[in-house]
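Omission of a single protein chain aside, the complex is shown with its protein chains in their original locations.
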Amino acid sequence: MKKMLFPQIAQVLHGGDYNPDQWLDRPDILEEDVRLMKEAGINTATLGVFAWSAYEPKEGKFHFDWLLSVMDRLYQNGIYTVLATPTGAKPAWLDENYPEALRCDANGMRLRHGNRHNHCLTSPAFRRQAEVIIKRLAEAVKGHPGLILWHISNELGGECFCPLCADQFRNYLRQRFGNDIEKLNKAWWTDFWSHHYTSFEQVEPPYANGERSIIGLNQAWREFTSWNMGQYVKFERQLLRELTPDIPATTNFMQVYPTLDYHELAKDLDMVSWDSYPRYHSDTESMPETAAETAFAHAVIRGTKPGQPFMLMESTPSLVNWHSFNKLRRPGVLRLSSLQAIACGADTVQYFQWRKGRGSFEQFHGAVIDHLGTDDTRTFREVAALGADLKKLAPVLGSVPEAKAAVLYDWSNRWAIEGMAGMAASTKQYVRTVMEQYEALSRLGVETDVVSPEADLSGYDLVVAPMLYQLKPGRAEHLRAYAKNGGVLVFTYLTGYVDENTLCFLGGFPGDGLKELTGLYSEELDTLYPADRNGARFEDGSVFEIRDYCEILKVQDAEVLASYTDDFYAETPVVTRKKAGNGSVWYVGARLEARGMEAVYSRCLDEAGTVRIPMPEGTEAHFRSNGEQRFAFYLNHTEEPVTITPAAEGTDLLTGRRVKDSIVLEKYGVAVVAEDAV
Amino acid sequence: MKKMLFPQIAQVLHGGDYNPDQWLDRPDILEEDVRLMKEAGINTATLGVFAWSAYEPKEGKFHFDWLLSVMDRLYQNGIYTVLATPTGAKPAWLDENYPEALRCDANGMRLRHGNRHNHCLTSPAFRRQAEVIIKRLAEAVKGHPGLILWHISNELGGECFCPLCADQFRNYLRQRFGNDIEKLNKAWWTDFWSHHYTSFEQVEPPYANGERSIIGLNQAWREFTSWNMGQYVKFERQLLRELTPDIPATTNFMQVYPTLDYHELAKDLDMVSWDSYPRYHSDTESMPETAAETAFAHAVIRGTKPGQPFMLMESTPSLVNWHSFNKLRRPGVLRLSSLQAIACGADTVQYFQWRKGRGSFEQFHGAVIDHLGTDDTRTFREVAALGADLKKLAPVLGSVPEAKAAVLYDWSNRWAIEGMAGMAASTKQYVRTVMEQYEALSRLGVETDVVSPEADLSGYDLVVAPMLYQLKPGRAEHLRAYAKNGGVLVFTYLTGYVDENTLCFLGGFPGDGLKELTGLYSEELDTLYPADRNGARFEDGSVFEIRDYCEILKVQDAEVLASYTDDFYAETPVVTRKKAGNGSVWYVGARLEARGMEAVYSRCLDEAGTVRIPMPEGTEAHFRSNGEQRFAFYLNHTEEPVTITPAAEGTDLLTGRRVKDSIVLEKYGVAVVAEDAV
Partner (left out) sequence: MKKMLFPQIAQVLHGGDYNPDQWLDRPDILEEDVRLMKEAGINTATLGVFAWSAYEPKEGKFHFDWLLSVMDRLYQNGIYTVLATPTGAKPAWLDENYPEALRCDANGMRLRHGNRHNHCLTSPAFRRQAEVIIKRLAEAVKGHPGLILWHISNELGGECFCPLCADQFRNYLRQRFGNDIEKLNKAWWTDFWSHHYTSFEQVEPPYANGERSIIGLNQAWREFTSWNMGQYVKFERQLLRELTPDIPATTNFMQVYPTLDYHELAKDLDMVSWDSYPRYHSDTESMPETAAETAFAHAVIRGTKPGQPFMLMESTPSLVNWHSFNKLRRPGVLRLSSLQAIACGADTVQYFQWRKGRGSFEQFHGAVIDHLGTDDTRTFREVAALGADLKKLAPVLGSVPEAKAAVLYDWSNRWAIEGMAGMAASTKQYVRTVMEQYEALSRLGVETDVVSPEADLSGYDLVVAPMLYQLKPGRAEHLRAYAKNGGVLVFTYLTGYVDENTLCFLGGFPGDGLKELTGLYSEELDTLYPADRNGARFEDGSVFEIRDYCEILKVQDAEVLASYTDDFYAETPVVTRKKAGNGSVWYVGARLEARGMEAVYSRCLDEAGTVRIPMPEGTEAHFRSNGEQRFAFYLNHTEEPVTITPAAEGTDLLTGRRVKDSIVLEKYGVAVVAEDAV
């Protein structure tokens, strides 16, 4: 059951972005690069990101010799190539010749040439140029033994308000509403504020200087933009499939990116990858907090392509140059954070970047090789040591996290919550709330996935659906079935308010049948000011703090587990539970502090019969399995040694030492225990 | 002397915005609406706000049947109609056909179709379309027995920088300056920075990317914009008068709106009304503070049409959806705030909105009927109970507040202060300062009006003119006459600096003769940093804190009542008094803390022989009279019971109980004492 990403390579991929095109006049440096890569245990290089003008300096003039020469040299030295399509940035000549390829901003004003990923998502002229360069590139490298993966464009994102995109949007809407403008009017409730349309031609994108008050329109625009980017990815993927049918493809995601539905995008990719740049050592959060956020991001990304490893496509060997404070990673953190990625399901550790360029925007972004140019640096030594560690982790390759619980996360729901007018913009914090549920389960030692509400949930003991404001058709039924079949299902405040067009359900929230499933409805939603507090008192007398949101619940048929402590709704229910078939449905009507949610989840897990091993503060445990072999990862994000008890029994792949009962992790320490077969 | 707004209805109006046009496909809901309205004691509905596209879905195609059918059904059930002209938002076809109706932003860029009230104030094309729909609408409903009031457009506001408005502005200036550009040059002091104009054609609006440094131009633009909106209101009012001469008209104001001179606008209206949305229960101010601000706003609005009741056109039955934190109103606050409006002179309690729509921008704005759809909610019960209370207040109808004091407030003065370059933008706070004077008098139990400096002042014992920076021609004389005739007149720092064009008076501030009236002039104005403090020491040794502003006064002929305690002007005068004919003129040269102003006003009131009854913290008293009968309103904005002593003698209309000497008000309690005839 191993899902090997790169069967031809028997190692964890260790490499990163490499830009020999910036150093073609320095063959000495290109030689030295290969020597140093080997010294650092590098086995892969990502080439050609942003190399369009190097490939095609003038329209129709192509140069691939330098690329092939680099790929050859790397391959001869045991280093494979991940190759990007160069569409992440356009050459100046392209914008000069095809101004329509430039995006328009939210006022509909055409942007000028510059920066990087900024081509119009719709433009046919741009696609023609992209097709030319991608075809030429693929033909040039096709069959090269070093080529293992296509890297589609780079960090796709953004939106475009040009006339072509506006037309494309209207076509999208025609399709969505069966070419019936009255269906759109109904779905968007346009009789409000006289917003009724009499034709699709009247519909405009939500320009900053235009229509921003139709919630359904705003939602549709976000969905359209994500869909349209998906169309673009399909276009590149299809081209590559035709030319190099055996080479898989990915594109590099960006954390929990706000405006692209990665669940949809991942469907056209063979594997998913992402660029991870945590803000370590800040003065606003602790190391364990930063690490927990990163673990959550890993879970989100792997959840976009469940059942197989993902790639850590970019990370920094030392620091970045675009945070508000660009602090050095302390010694040991490169190793810790890289092994955390592996623990969470990655089979690669890749950097941006191999060597610092001399100029322009990222000249001070961290790299394996500094402007100093030698291997006599802390960073180089840490990278080389990590390379040696990674070699020991080959047995882990192809295994996947063994999750007992899942937290639901959905982009469309996010857009609906962010776009709704109500509550408090500053405290809605949907993503943070999802993350906090992941973290609470993580602190209980439960490996947890973060997946789409449409995912197969049948394997999970526990499913948490935080703030599931929007219920697209079929979702309520999907969740009901999960519970009826024996699952433990947890809802929170703000569940089931609107449908796929953001129309409110009538007859009580949560709608679409969940009122019956939960045995209650929410009469009012109270938004608290930041200084306001309430509390939840449980049957055992324990009280947990509440902030931000309180639903006033009318319980019709459910067990009340906790009630409010204060305000005019004191003594009314806040946490409930109801049997549902073979499972149960829980409802948490307010934003409970972390310890409170842990208490709720502990009860849920006990009911589900799931083992939980509360972790020492600042540590993480992860479990990967390939069906035959299980690997337990233990990480210490604190600066003090810590003992994990109980620990899995087996052999620590990093040290070769036997582990039994417990294990001591030094500051920033990691253990990877290959468990003994049972 | 009763000024009944709606003689045909013998009750306080109780109703609100009702949008049946959003539910025409749900006749069951329309039926249920009427049943629930009657249950809640509703006797009026505001129809047709934003219904243009429902009336005229395509240019020249009209549908009024649905409206008439709703008006009929309501009327048959004892519910009257307030009918809006639908110009608060334009249909999409209108902007498609007549782009000139779209406003231009402050850079002169044309906005796109969207949102709501955004038509160009000047556009002839828009007026033609407005004329068509208003005429058609008026013809359709003319003579309907349920129609009691026109509601012109909705919450008018904003400005437009289009070429038509720029031309209109130039015409306005030609008129104002007798077509003599040199008069304008002199009035705006254009020799400064080479700003001299040689023709009116050269004058442009103060575009954000253009001329913003001529203070006189900026002031004129604000006056023009308000005037131009007034022209628009006149246009609608005139149309309605021609078609339905017997139906009065209003438009809904928005608190102390920054850019429209409501004193001017009100002249074309039969009655004034406003939309009140206080931020109750915030964590930055107390209930009594929020309530006091609301009382002030009521006073400002009623001051725009003195001598008659006003309307509370909109308020929320529970919460709004557009505050930064949309908290629920606590139980009892709907009643308290509604009765506060009556206490302050309103004869109506109306809501936005009757029923929550399913979609778009205000789907989560509070309403009497929720998405739940039943009468089994806290909100519905509170509304229905209030409906019953309001029935008891019919005797109050047509009476008006009996004010002993007045505080002057003026939009042009506000613009002049806000637009002047000097002092500190963050602490000028003209409106807040006016409000604080109102509140100080309110805490002394003195019913106070807030009126224009041009209002008839003869009935007041005390007139306070806070920060009367600008003296239009005749205003100084008007105030002098008030004092000479026996009034007590209070000036503050920043009085009489500039004329109607914002030119400084020469020869000493306060100018235009007030130097002689006050017996002093201000040599320097010191602007303090936020952490700076000074003090005023009175003859009795009491010291009150000063912040923000201190004038250094040269007293020529006045009694010094207090002197500065600190800084290089310590021991120089800060509060003075001078006899003036039969009255007196007071001058407070610094921003004194509230208790200090109360001390000053106490002395003023004693001199005027006005009764003052210091109110317990967090309570309010108001007095309405119709010439024959006086009504005393007592409100408790605190959460503890409180005793008011002395209280008026008479019968509490809400409870039917006799009141004598004192009265106890529960948490959020209200009493309305119909006083015994003396």
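Letters A and B mark the chains as written, and numbering starts fresh at 1 in each.
We take it that a contact is a pair of C-beta atoms (placed from the backbone, for glycine too) under 8 Å apart; a residue touches a chain by one contact, two chains touch by 3 or more.
No experiment lies behind these values; they were computed from the predicted model shown.
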Per the touch definition above, residue among A:35, A:116, A:142 or A:579 touching the missing chain: A:116
Hidden partner chain, touching residue among A:54, A:165 or A:240: A:54
Touching the absent chain when the full complex is considered, from B:412, B:452, B:501 or B:518: B:501
Candidates B:351, B:438, B:460 or B:521 - the one touching the absent chain: B:521
Option touching the unshown chain, where B:215, B:249, B:311 or B:483 are the choices: B:215
Selected from B:32, B:59, B:96 or B:204 as touching the chain missing from the view: B:204
Touching residues on subunit A - with respect to the absent chain: 19, 21-22, 50-54, 57-58, 86, 88-93, 96, 105, 109, 111-116, 281-284, 318-319, 321-322, 324-328, 330-331, 356-365, 370-373, 377-379
For subunit B, the residues touching the chain missing from this view: 107-108, 187-198, 202, 204, 206-207, 209-216, 420-427, 501-509, 521, 523-524, 526-532, 552, 567-568
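The criterion applied here is as follows: only the chains that are shown with their structure count from here on.
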Between subunit B and subunit A, distance of the C-alpha-averaged centres to the nearest whole Å: 50
